[in-house]
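Left out: one protein chain. Kept in place: all the others.
So that you can tell them apart, the chains are marked A and B in the order they are listed, and the count of residues begins at 1 in each.
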Amino acid sequence: MLIKNILIRQWRLFLIAGLLACSGLSFASVESYQFKSPQMEAEYNQLIGELRCLVCQNQNLSGSNADLAKDLRRQTHELLMEGNSPDQIADYMVARYGDFVLYRPPLQNNTLLLWLGPFVLLLVVIVLVFVKMRKKQVLVAPDQAAMKKAKQLLSEPQEK
Amino acid sequence: MRFILPLGAFILMVGLLGFGLTLDPKKIPSPLIGKPAPEFSLNKLYAPNEMLSKKDLLGQVWVLNVWASWCVSCRAEHVFITDLASRNLVKIVGLDYKDQPEDARRWLKQFGNPYSASLMDIDGRVGIDWGVYGVPETFVIGKDGNIKYKHIGPVTKESLEEEVIPVIKALLG
Partner (left out) sequence: MIPEIGNFALIIALFLSVVQTVFPLAGASLGISRWVALAKPAALTQLLFVAISYACLTWAFLQHDFSVLYVASNSNTELPIIYLISGVWGAHEGSLLLWVLILALWTGAVATFSANVPPVMRARVLGVMGFVSFGFLLFILLTSNPFDRLFPAVLEGRDLNPLLQDVGLAIHPPMLYIGYVGFSVAFAFSIAALISGQVDSAWARWARPWTNIAWLFLTIGIALGSWWAYYELGWGGWWFWDPVENASFMPWLMGTALMHSLAITEKRGTFKAWTALLAIFAFSLSLLGTFLVRSGVLTSVHAFASDPDRGVFILAFLVIVVGGSLALYSWRAPSLKSAAQTNLLSREMALLFNNIFLTVATAAILLGTLYPIAIDAMGSKISVGPPYFNFVFLSITAPLGILIGIGMLIRWRKDTTQNLFSRVKYPAIAALIVAFLISLTLPQWIWSAFAGLAMSLWIGVTAVIAVHERFKGKPIMVGLRATPSGFYGMILGHIGIAVFIVGITLTSLYSQEKDLRMAPGDIYSIAGYNFQFNGVKKEDIKNYVSTRGHFTVTSQADDFRVELTPEKRIYRVQQSPMTEAAIDAGFTRDLFIALGEPLDDKGSWAIRIYYKPFIRWIWLGAIIMALGGFFAASDRRYRQESRSTKGKKLELNSGVVV
């Protein structure tokens, strides 16, 4: 029982140890990697901006100095230097860590609602507004016809 | 009629959040379950001239335990790993993650060595291939060389008896 309590607390310790290393309490780590071209460097910067540090409290690889983040940055650099494309590197990471490692959620069945939802909502609401406007205009018209008729009747000389 | 939409959406959201309270956003399941274990080939800690690779372990069920001498919860887990080893069900291979051989030997001497073989992953590359993101982690690999189960965090008495051992027994047939 006691050991179980210790373990439960240790589990948090294990996480805390990892988390403490993250940029919550310190600063982004700086490496001085060399690249084959400015384009590769730009690809590197984009990749480490979009890959997630798994042991951190919501940070990308660029902003974290956790050990795992350093290792994954090194891995990213090596893969780029070996000639892999950013997409291939993203696939590499996903194969090992799952979709969780990407800050750009892939477009797949379970993210259709995510990517399309806001636009569909916007479209639907705008269409509804226009439809409502037309309904109100349709209501107005007969009134106007009736008004005209009424005016006409009123302007006729009264009989009696 | 449309006035009730915000309330409806809110109820859905609250249901989701309520359920979310029961989840643990920090546990990341492995995408490698059911997929082949990564290839590896490393020198054994206690027999530096020999190597151990994935193909040496094909055809049997085995366990990979990722640990480190600097990891506090590994110490707490160790008694259960030793327990598992004592049941003689499967071989347990220890992967010492981001550690130094000297520290590993010292730790194993002090706390006991349940591993049939110990491998060093000094720079963490092997860990990356296995999707390791913290220590300890424990994998169960089947006869076909596929990863069948991953346990994140220290193995406890409950998880040993209720998850790890049943999985191993089921794979042994």
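Heads up, the rule we're going with is that a contact is a pair of C-beta atoms (placed from the backbone, for glycine too) under 8 Å apart; a residue touches a chain by one contact, two chains touch by 3 or more.
Not measured: the values here are computed from a predicted model.
Counting the whole complex, the residues of chain A in touch with the unshown chain are 20, 22-33, 45, 49-50, 52, 56-60, 62-63, 98-105, 110-111, 113-115, 117-119, 121-122, 125-126, 129, 133, 136, 140.
Think of the hidden chain as still there; on chain B it touches residues 3-4, 6-7, 10-11, 13-14, 16-23, 25-26, 28-29.
By definition in this document, only the chains that are shown with their structure count from here on.
Once the centre of each chain is set as its mean CA position, chain A and chain B turn out to be 30 Å apart. Interface residues of chain B facing chain A in the complex, by the touch rule stated above, are 26, 28-32, 71-73, 76-77, 79, 98, 123-125, 127-131, 133-136, 153-154, 156-158.
Residue ranges of chain A in contact with chain B, taken from their complex: 3-4, 6-8, 10-11, 13-15, 17-18, 54-55, 67-68, 71-72, 75, 94-100.
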